[in-house]
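Every protein chain of the complex appears in place save one, which is left out.
Moving on to chain A:
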């Protein structure tokens, strides 16, 4: 630690540049991870808020809620308990007088069932009549207010916003909760159709005559969800690998430049273990400093970006990214260890 700190203190520019590089790498990884996680969240926030385990869809819907319609006849064959709920889904464009149009996901639900019970309202109240809707907070960010009358698509009726709910997004669009009757109207369906799907909080739920699948599988089949996550994962993965190579190369060059000094110290009997510890400690100090500054920059960015930017973090994700970069630093520092162990004190003895 002594040698590591003294060298950093003396070679401020050199080590400042290395820390700067680690700051940029960690900042980029943090931001990308935040965006990836934020975007993934916006695909599934509404589903997560229901805390359900399985979903039943029409067998011919290819596991897609938007393609699924369950007839009343088919729905009647499924016995629902308090752990299940009907769900009708359709894409809509919402508009209110003096407000911008908003593309949204309309979700029709039953007031006596699970999803309705689990909805959390941040302002106003849950809908109690057919012409009332509960909407995601992003409507508020776009100027919509409680009591606003909203038209959905080209339908004749108007729907009053009676409440706001937080983090209600599905496939990156804000969610509008209303009745199943409204869903039928918006989808141009007759009362012969019950819902798009049935969700259940029971892990062993099976719906006779329907295709029942776990929510994880359903989420992975959301349009674009897997492709988007895979893309981000690859970007972050490649970035980590490139960061590792760059940091390793920098640390290797640094170590090679120090070999004459290390040879002198070895000649004087300083154990190789001390030099290896110094090198690894120094790498860790540099990486930790870079990570802390990178995290600070990320925090500043999060505070500065508009609320519409899908960026969010969670501790396991941050822990994994931080651990990955730390590991990168240690691996980078360990690569030249063999060179340090084999440093030849004779190389600094005069002729």
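Going forward, a contact is a pair of C-beta atoms (placed from the backbone, for glycine too) under 8 Å apart; a residue touches a chain by one contact, two chains touch by 3 or more; residues count from 1.
In the analysis below, contacts and distances are computed from a predicted model.
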Key: Chain excluded from display, named as in UniProt, from "Cytochrome C oxidase assembly protein", "Ferritin-like domain-containing protein", "Putative hemin import ATP-binding protein HrtA" or "HEAT repeat family protein"   = "Putative hemin import ATP-binding protein HrtA"
Identified contact with the non-displayed chain, of A:248, A:265, A:325 or A:340 = A:265
Message = So one chain is hidden, and I want to know which residue out of A:123, A:146, A:274 or A:309 touches that hidden chain in the complete assembly.
response = A:274
Ask   = On chain A, what residues meet the omitted chain?
value = 2-3, 6-7, 9-11, 260-261, 263-272, 274, 345-346, 348-351
